[in-house]
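Right after this comes chain A.
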Amino acid sequence: MNASGLLLAASVLLPLAMAACCIVRPFRARALSLLGVAPLPALLAALLVPDGTSAFFPPPFRMSLLLDRPGAILLGGAALLWSAAGAFASSYMGREPAAARFAIWWLLTLTGSLGLFIVADIANFYLLFTLASLAAYGLIVHEQSARAHRAGIVYVVLALLAEAFLLLAFVMLAAGHPDANPAIRDVVASLPSSPMRDGIVALLILGFALKMGLVPLHVWLPLAHPAAPMPASAVLSGVVVKAGVIGLIRFLPFEAGLPFWGNVLIAAGIVTAYFGVIVGVTQTRAKTILAYSTVSQMGLLAVLLGVGLDTADAGATSLGAYYAVHHTLVKGALFLAVGILAATGRARLRPVLLLTGLLALSLGGLPLTSGALAKLATKPMLGYGYVSYAMALAGAGSTLLMLHFLSIVARDARENPQSSAPTGQIIPWLVVAASSLVIPWSLYPAIAGESIASLLQPAALWKVIWPMLLGGLAMLLVRRITKLPGSIPEGDIVVLAEAGTSVIQRLAAGIEQVDVLLRRWSVAGLSLIVVAVLLGALMFRA
Partner candidate 1 sequence: MSLASLGTATLFGLCGAALAGIGLFIVIAHAGLLRRIVGFNILGAGIFLVFGAAARRGAAAGFSGDPVPQAMVITGIVVAFSATALAVALLQRLFDLTGRESLDAPAASDKQQAEP
Partner candidate 2 sequence: MTSLANAFTLVAVGCGALLFLAGTLGLLRFPDTLSRLHALSKADNLGLGLIVLGLLPQAESFAGGLKLVCVWLLAQISAATASQLIAGVLYRRKSRP
């Protein structure tokens, strides 16, 4: 294994080793302050390691790692956010007694979520996916409030459901393969010709859509992300949802294309994009609005990948990663901004609000920001059909939602006393915010294949400006509806599902009754004989 391979390996192993070291008390006490260091190997790997580098762990681990372009883009952005949020966390949570526990969950989630971007074999993909999913539970319920608890339960139920779908899909994928733990690339190559193709793809989409939060499987997301402490919300909404994106990128056969499933993804994505906006606008808490914005943005990503799958365009993976990294950094910065704003008041408020506004509107596609770049980069692939317009309208929706967000945070911060956030929080935030503005520029030529100059042409600017104007207009309209705020509860349809639990309760109570009956001696004796007679008769007939 050469230096690049070692660096790749270290990006998974360092956080894992740090989590393991937390068994030792002295380390545990200081773990929180080291959170910012853990993702550094991954960051370095994303910057330095050339595309196509692979590494293989010998048995019994049998893990193979591979860095390709979408992986590298996502890894870099994610590592940056993890590092900055980690630094933010050490200042934000420093005095909490349960900080050590938080650090352990953090490191485990970090391991899983970063590892997913580079792992190349199917078993370890599942392992890391599970690690990221389950460890995130610890982050969500960290504050131990009733809200966090409810969010945690909904999250765990759906996360485990996703695990089950994916496990079945992976097993079906690997079933025809001679190797017990094949490389993802190999199984995906043979996927289009598999007899169980449609079942596998359906399960994959279900599993990853749950993770991404596509409607109607998004219900956990607006509950869970706001429930976590601020830095954790940032990484959950910024990075951990991308586990679903990287899953779709890795496992769907973009080279061969599957038009039907592509269209399914497009449809689900469009619905999600609008749904997120519509419900988000009714929310009154800043973090919840951001979470709904994440739902909406994941919908846009799904559309992007769906188009790629529909048209058998493998370039969609890079574009998807590009869009995703933009969202990672911006959304991370926005969540951190909510934390900063809460601690900032009076005179210091204005610059912070200004930067927050810039970041927020970037999601809507403000010209010259990463949002605009991402939208422009993806335009050619979407073509000029209805999908393109739908996406543009969704951009308007994003603008609307972000304006709503800004109005809420501005209102919340108005009453703050004269103060400013600690430097330990400001600097990480600024780093993320700055990189969200800079990194997409540096990647743009490679991804879009166009020069930066082309971005500044009026036609290109108009393409991104008109949805924003539309969004602004919509905002004016929406503000007039006074009943709107708070009209839809957080987590929307999960409330309906929770109403259905009484049915499940009754079913379970029924099962309990049956158990009491079956455990009666005479009934058990009778069932014994019945089973015996059944067995005997069947074997006799055989």
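Heads up, the rule we're going with is that a residue touches a chain if its C-beta (ideal position, glycine included) is under 8 Å from a C-beta of that chain, and two chains touch if they have at least 3 such contacts; residues count from 1.
Behind the choice of candidates: all candidates are chains of the complex that A comes from, given by their letters.
Owing to the predicted nature of the structure, the values given are computational and were not obtained by experimental measurement.
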Direct contact with chain A in this complex, candidates 1 or 2: 1
Touching residues (chain side chain A, partner candidate 1) in the complex: 520-522, 525-526, 529
